[in-house]
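A protein chain is absent from this complex, but the other protein chains hold their places.
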Amino acid sequence: MNYQSVLERIAEDVAPQVGHGTPAEYIPALASVDPHRFGMAIADVDGNVYGVGDWRQPFSTQSITKVFTLALALAHGGDDLWERVGREPSGNPFNSLVQLEYESGIPRNPFINAGALVVTDRLLTLTGDASRELLEFLRQECGNDRPSFDTEVAESESAAGSRNAALAHFMASYGNIANPVPTLLDHYFWQCSIEMSCADLALAARFLARHGLRADDSRLLSRSEAKQINAVMLTCGTYDAAGEFAYRVGLPGKSGVGGGIVAVVPGRCTLCVWSPGLDEQGNSVAGVAALDRFTTLTGLSVF
Amino acid sequence: MNYQSVLERIAEDVAPQVGHGTPAEYIPALASVDPHRFGMAIADVDGNVYGVGDWRQPFSTQSITKVFTLALALAHGGDDLWERVGREPSGNPFNSLVQLEYESGIPRNPFINAGALVVTDRLLTLTGDASRELLEFLRQECGNDRPSFDTEVAESESAAGSRNAALAHFMASYGNIANPVPTLLDHYFWQCSIEMSCADLALAARFLARHGLRADDSRLLSRSEAKQINAVMLTCGTYDAAGEFAYRVGLPGKSGVGGGIVAVVPGRCTLCVWSPGLDEQGNSVAGVAALDRFTTLTGLSVF
Amino acid sequence: MNYQSVLERIAEDVAPQVGHGTPAEYIPALASVDPHRFGMAIADVDGNVYGVGDWRQPFSTQSITKVFTLALALAHGGDDLWERVGREPSGNPFNSLVQLEYESGIPRNPFINAGALVVTDRLLTLTGDASRELLEFLRQECGNDRPSFDTEVAESESAAGSRNAALAHFMASYGNIANPVPTLLDHYFWQCSIEMSCADLALAARFLARHGLRADDSRLLSRSEAKQINAVMLTCGTYDAAGEFAYRVGLPGKSGVGGGIVAVVPGRCTLCVWSPGLDEQGNSVAGVAALDRFTTLTGLSVF
Partner (left out) sequence: MNYQSVLERIAEDVAPQVGHGTPAEYIPALASVDPHRFGMAIADVDGNVYGVGDWRQPFSTQSITKVFTLALALAHGGDDLWERVGREPSGNPFNSLVQLEYESGIPRNPFINAGALVVTDRLLTLTGDASRELLEFLRQECGNDRPSFDTEVAESESAAGSRNAALAHFMASYGNIANPVPTLLDHYFWQCSIEMSCADLALAARFLARHGLRADDSRLLSRSEAKQINAVMLTCGTYDAAGEFAYRVGLPGKSGVGGGIVAVVPGRCTLCVWSPGLDEQGNSVAGVAALDRFTTLTGLSVF
């Protein structure tokens, strides 16, 4: 398959939708991004990377990092994690406290904020430095030092972080947080602040297309664990639009409010698309459209 | 792949779990089934069928028919259906009225009872006889007349049907039911009552593995529609355990409280497994275990 | 106290608010009422009646009848009723199915629709004819035959009654309805259809101010039961605005979407006010204002 020409065709097809939607507004660094940016990259399992548009432009990864934190927590600590966080779609807005209360402090899945706080809490306990561990991993997988923390974003997240503080204290009241809440929040916000380009994110996610193998061919996860993360991405990776995303795109994917989405074609390739305008569910409008075009043009859906 | 030996290996492996769980108890016909029954069948895209155990024994299909009713409603009436029913996982018990109220009478997806009532309502409007249309389709796809209504089950369902009556009246109050509620309920209960064997269900579902082509090679659904139904099955097909099912099995699947589960390996084959003991989410204990073994033994997950 | 001059003063004071709000629109007979009508009556414990404005004009009592049905069900059958219906404020819109589901088919109180259906179901079982029993009681208490069923309203209620049908079937699924749902709904809708004037409603409710004694001085309820009904009216009688009504008015009261409100000053008098324009919670705008003025002018709040 000629990924380069597919990417160019997609860029042309979705051009009318670039600029639609609204960039995230809760922190200045996101609100001020030009909504007309669009980039997309594909990394095949052999490590070749293809791209179009702003594919080399770093952007704020935000919730996309949750999938890497999950992988690292499983790699370091194994299945015990699943006693503290579920694997079911949330069916509610992504910050919801409601289900957390009905389910006694066990978040529904690792990709809602509450769940990601638990995963970060676990990685923090396992490694002593969750955000550093994550950054190192990302740099190693994409083979360069460009992935980096954005101090301004981390500080803005912290200043706007009352709701995540509420979530963490609430889970602590159920005994589901092991570290001090302020420390945990720090690591959580630093993770969200990491800047990366489409090219580097596609490279970094390749272990999910390679059945658990890292860039250096060492094993991060078992074949079964890699498959499981893909399954959780498909059912829970795009906020409250997971059903819609599966219906339209049909690939495991994880989005962030920075406008990025990472998707996986198991055994074939990984994709990353970026465009800042978000739909009501918090997913990139042009990003979802681009992935929809990808599966239509290539037939490479999992279904 | 030698499906026959895979099936025999699975039957051996899951034997300890056959009899676990509890058969559905709300109607006598289900409560009285021997919980130690187990059967499994595979139909490949060429129409070859393989089986083990009670694979030729008819059982009560129950909610499995919802996937066929959905396919027929889409085939007859197209995408307009999606204005009346969503495509998101429910995140709540399968009879829940809660979300229906929060979402103004639009059920979350076509596989919860409320959603299936809307789909049946639409098929009834489109064809004049939803249950007969369904039965004819099933008979044609499996190439025999064994699929049949079970009068006792239909009457028991109706007698125990207060909650479905409540759902239908409630959606009618939002204008989302077009036919008289008693007529609609009749068709709904008759659909649930259909008896089929694993062999026949695997054959009947083959259009989902064949990208929309029926047994006679005519087209029921477009390639895209077939893919979409598989996506909805994966995210919504196993009640509140869709995330768990995707995690463990990694295939589109639809279960019924009769203890059956139909699953799809797109482009390869369809499976049907039956064992009456249910877990707390209403899915067959041995059935889920058998499909889990299948993907582990064959590597044929979508992820 | 000179009730007549108090009433005239109130009518003057609330004149600017008459016509505010919106009459109920779900059935034609209510939607077509002139929103500028206003009437108010007071009946003291000795049976003297005072009135102002449209106080002799019959209007649709709607949910006000729920308080009489409750009194009759307790008078005929006693405390067992409270095993089937709670006594707590609903905290949710008055038709809500949500709490009904969380609380397994036991409505929160006898004044939400679900609770009133249970009370009617019980009165129907106890007397064989709930709506006739209610009408006879009302006629006896106000000493004339003017209270009467409004056939057009009853039929409209029935035609618009999908949600009440849903509630009844839903409770039936929990075993909390003893009579056939269609029969129950009939009696429920006939009760809601009763037409009465402010004068007659104030007279009919006097047993609540007279500690359980009927107009003919026979005992309908014990002193304790009459007090209990007043308590339930205060905490649950005005839909989701019970807290606000207690805060502003400070009297037990029961409202209806026809624009009427009945209120009780224990040991002193009963009041009825009517004006069709409703606020967002379904209570008469001018009616609440008039009762607010009454307690301010007379100091006759329970607090």
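The first chain written gets the first letter, and so on, giving A, B and C; residue counts start at 1 in each chain.
To be clear about the criterion, contacts are C-beta pairs under 8 Å (C-beta built on N, C-alpha and C of every residue); 3 or more make two chains touch, one makes a residue touch a chain.
Quantities reported herein were computed from a predicted structural model and do not represent experimental measurements.
K.L.:
In the intact complex, which of the presented chains make contact with the chain not displayed?
P.N.:
Hidden chain, whole complex, touched shown chains: A, C.
K.L.:
In the complete assembly, which of C:R84, C:R108, C:R122 or C:R210 touches the absent chain?
P.N.:
Once the missing chain is taken into account, the touching residue is C:R108.
K.L.:
Can you work out which residue in C:A242, C:L278 or C:L291 touches the chain that's missing from view?
P.N.:
C:A242
K.L.:
Write the list of subunit A residues that the hidden chain touches.
P.N.:
Output for subunit A: 96-98, 100-101, 162-163, 165-170, 172-173, 181.
K.L.:
Tell me, which residues in subunit C touch the chain that this view leaves out?
P.N.:
Against the missing chain, subunit C presents residues 86-92, 99, 108-109, 224, 226-228, 230-232, 234-236, 240-244, 246-247, 250, 252, 266, 296, 301-303.
Definition applied: only the chains that are shown with their structure count from here on.
K.L.:
Fewest touch steps from subunit A to subunit C?
P.N.:
2
K.L.:
Report the pair of chains linked by the most C-beta pairs in contact.
P.N.:
Summing C-beta contacts for every pairing gives the maximum at A-B.
K.L.:
With chain centres defined as C-alpha means, what is the inter-centre distance between subunit A and subunit B in Å?
P.N.:
Each chain reduced to its C-alpha mean, subunit A and subunit B end up 32 Å apart.
K.L.:
Using mean C-alpha positions as chain centres, tell me how far subunit B is from subunit C in Å, no decimals.
P.N.:
About 47 Å, centre to centre.
K.L.:
Taking each residue of subunit A in turn, which ones touch at least two of the other chains?
P.N.:
none
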